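For this depiction, one protein chain was excluded, whereas all remaining protein chains were kept in their positions.
Letters A and B mark the chains in the order given here, with residues in each chain numbered from 1 onward.
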Amino acid sequence: MHLPAGNGTFPIIAFRGVSARFGPHWANRDISLDIREGEIHAVVGENGAGKTTLMKVLYGHLRPDSGEILLKGGRVVFHSPRDAMRAGIGMVHQQLLIFPQLTALENVLAGFGRRDGRSGIRQRGQAREELLRICRLFGFDLPLDVPAEGLSFARRQQIELLRILYRRSKILILDEPTSLLSPLEVERLLDLLISLRKEGHTILFISHRLAEVFAVADRISVLRRGRLLGTFAARESTAKEIARLITSEEQAAGGAALEKANEGEGERLEPVLLSLPSPLLELRRITVADSERGTGLKDFSLSIREGEILGIGAVVGNGERVLAQIVAGMLPVERGEIMFDGRSIARMSVSARLKLGLRWLPANPIEEALLPSRPVWENLLLGRQREKPFQSLGWINVPRVLEWAGEQLKDAEVVCSGLTDPVGSLSGGNQQKLVLARVLAGPPRMAVLEQPGRGLDIRAQARLRQRILAMNEKGVSFLIISYDLDELLAVSHRIGIVYRGALAGVAERSEATRETLGRWMLGIADETGKRPDQPGADADRENPPSPEHLAGGEGAAGK
Amino acid sequence: MTPWLHLVVLAFSKAAPLLLASFGGLLSEVGGVINFSLEGMMLIGAFGAMWASFASGSPWVGLLGGALGGAIVGMIHATVSLKLKANQIVSSFAMNLMAAGITGTLLNQVFGIHGTSPAVPRLPGLAEALSSILPRAGAWSTVAGLPVLAPIALLLALCVTGFLRWTSSGLNLRACGENSLAASAAGIPVFRTRFLAVTAGGLLAGMGGAYLSIGVLSQFVEQMTQGRGYLAIAALILGRWRPSGVFAAALFFGVTEALSEWLAVRWSNLPQQAFLALPYVVCFIVLACQVGRTKPPSSLGRI
Partner (left out) sequence: MPGLTRASKMGKALKLFPVSLPALGVGIVCCMVLALLAGVSPFALFDAIREGAWGGKDAAAATASKITPLLLNGLGVAMAYQADLLNIGCEGQMRLGALAAATFAIFAGGLPWGVLLPLTVLVGALVGALWAFPAVWLKQRRGIHEVISTLLMNYVAIYLADYLVLGPLGDGTVVGRTVEIPSGAIWPVFWHFGRTGITAAPVVALLLCFLAGIWLMRTSWGFEARAAGSGAAAARAAGVPVDRWQRRMFILSGAMAGLAGALETVAVHHRFYRAFSPGYGFDGITAAFLVNADPGWLWLSSLLLASLRSADKWLQLSLGISPAVVLVIQAVLLLAAACRPDFRFLFARAFFKNALPEDGKENGENVAKARLATLPPDREGGSP
């Protein structure tokens, strides 16, 4: 048996030579890793490094192709998450697994209860007591009887946490828990992790955000391309060192720039004004009602000059998606006006806006931008099927399309085995690159990009940022909407924050700090500090706000 | 007074098979499996009930046979849809086709005739079943004529409601219908749960079919379900997949059918087809006039 170095703490979980493969692609290669009891162990690496795969192996979602897992010294084989749960392991997934139309209470109770108990009518009363106790203990402000689909992202994450705490899981796995939380919510989550450690839980924390990792982790394991590079004590390393480890393979190909990209810096930008300072895109007092799709916009005004890159940040569910959709033409505007290049476009169809050169990258490419069952080339053609070189008199010139498609894919470094493969067979990162290629080809006059860097590894993100800057130099304007402040800080000329359907503030990049932006994201005004009617901004740990208060405050957000 | 009572009893009698079928469909759809094959389940249930009753001489065995027939259809639908990942609507449709074919074939093979089976023992009416308890006189005789299966249908509907709302298995089933990935991550055996639910649903729908053949009549007629299975699905949609809503919708359709029959006699100068078509027309209009969009279980139809 592998003897752990250091202070002789017995590893509660040990991975021994774990490998997992998807077809020809090795997601995990021969990983041997010890997790000590009672520690917060961070697993870091860029997108595609294999972190999630490793956790899925531990949790029973996947079976390893070779290697084994030891729990408290004994070999275990998990055939499904149920086995892992029985062994005391719980996982909070990156894409939250909740039941939309069930209430929070039902969400937690669904599945096997504690010690495989029943959740029938008698047990529900007891369960409710227990859940309220846990909520009070850890400061969750979760209303138990509201259907989950009406709750914000942070609350739904609390549901998953509640579920694993209720089942007395001693080992908790959290997969990228902070990527969609506002800075304050991130702080609360990190405090929660520390409390949980105090209570004796062991925590496996996956993240690609090193600042957070260093705030709470005891030890850090670095994965790169499926392999474990090493495990390091947090006290004995720095963020720079770890970042270098994550990306060091690309040293030869301009690693310095990539390091900078990883740390959130970019090239210094100066706005390039090609024409009159009059705005290219102007939103005047736009009002869109709240709906299933999320908080609407209230009296929203915004303007973007030609050649400008405007970044918009927000917490999920504050109207940022609606903003993108009304500019793109997917949602009608109730009141207000949208001017593009001096013309009113509020009543224009999507195809008319495309003709004007206004393009849109949706937040969820698989559902909103791709036809999963259709081949790659058709997906690239989508939107251009009536353009001249690709068709004449309605007849599609397939060889021409294939040629053009091949070029686009090569430029975008999309990896796929054939143009005729269904696009659903591409990896998430490649799909993102494909849609980006489609949106940015042309080039457009102005591109509205929602979370453009999602799913891309460090190198691809750096390339994307370079491409955006290069296009911007040639006069293309951008509206970039993202939950990742680093992404916005790297390329924007100005950054604005949307909160509850209104623009909470806009700052030049030189003046925008994470603190300021973070405060805006939660609606905290600069001068007066916290406002009294902001639920969640300053939640009292001992007395969580009442459910009605909360339901009113964050009703339709998060959809 | 008496004509109204007649109508009420008739409505209840018409609603009972719909109640059974729609609650059977509810079990399936709440778990996430689209079930358009209620029509086929009812038809096979009707035939199975007739056959079992014929073979055994006891209508109760017939009821069992009908339930079993429906359950078998459910099992096939579940397997094909869930394990073999078939398009659930096409699979449902195929089951309906299969039911029509098998009942026609077996009617010919086993009984040597086309169209209508010979008379078989039928389920007792309420009066015979509870002859010691119910008084015979007056208005009660109308009620007493109800097939005993009718109140049983009511009871079963209530059982399904209680199951879904209060038991842990019911909660697990609803979870499967909301998000199957999350359900399996929560430790619920998704396939098994759905399979059992669809089978149980088929069992209920089969009983609904048995009601038609040996509850009201005492024989099987080819294609005797006449679209009731689809009305049951419409009840699901109208009832927004909630037990209380489905209950109300099924009763409403029962009333419509009863009314059509009743009016057909009163207003015999109008064409007969108008009354035959009335339940479907009313159903269509009610569906069209709904306020707001319908929202099925979040994971309905997806694996």
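Side notes on the structure shown:
The rule is short, and it goes like this: a residue touches a chain if its C-beta (ideal position, glycine included) is under 8 Å from a C-beta of that chain, and two chains touch if they have at least 3 such contacts.
A quick note: this is a predicted structure, and the numbers were derived from the prediction, not measured.
Set against the missing chain, the residues A:Phe15, A:Phe99, A:Phe138 or A:Phe153 yield one that touches it, A:Phe153. When the whole complex is considered, the residue among A:Gln391, A:Gln466 or A:Thr516 that touches the unshown chain is A:Gln391. Where chain B meets the omitted chain, the residues involved are 36, 76, 80, 84-87, 89-91, 93-95, 97-98, 100-105, 107-109, 114, 181, 227, 230, 233-234, 237, 271, 273-274, 276-277, 280-281, 283-284, 287-288, 290, 293-294, 298, 301-303. One chain is missing from the display, and on chain A it is touched by residues 20-25, 47, 56, 61-63, 65, 80, 94-96, 153, 176, 179-180, 208, 293-294, 316, 321, 328, 330, 349-354, 360, 362-364, 366-374, 378, 381-383, 385-386, 390-391, 394-396, 398, 417, 424-429, 451, 454-455, 558-559.
By our rule, only the chains that are shown with their structure count from here on.
In terms of their C-alpha centroids, the spacing between chain A and chain B amounts to 46 Å.
Those residues of chain B that touch chain A in the shared complex are 166-168, 171-172, 174-175, 178-179, 181-189, 295, 297-298. Contact residues on chain A toward chain B in their complex (touch as defined above): 59, 61, 80-82, 85-86, 91, 93, 97-102, 106, 109-113, 118-121, 123, 149, 163.
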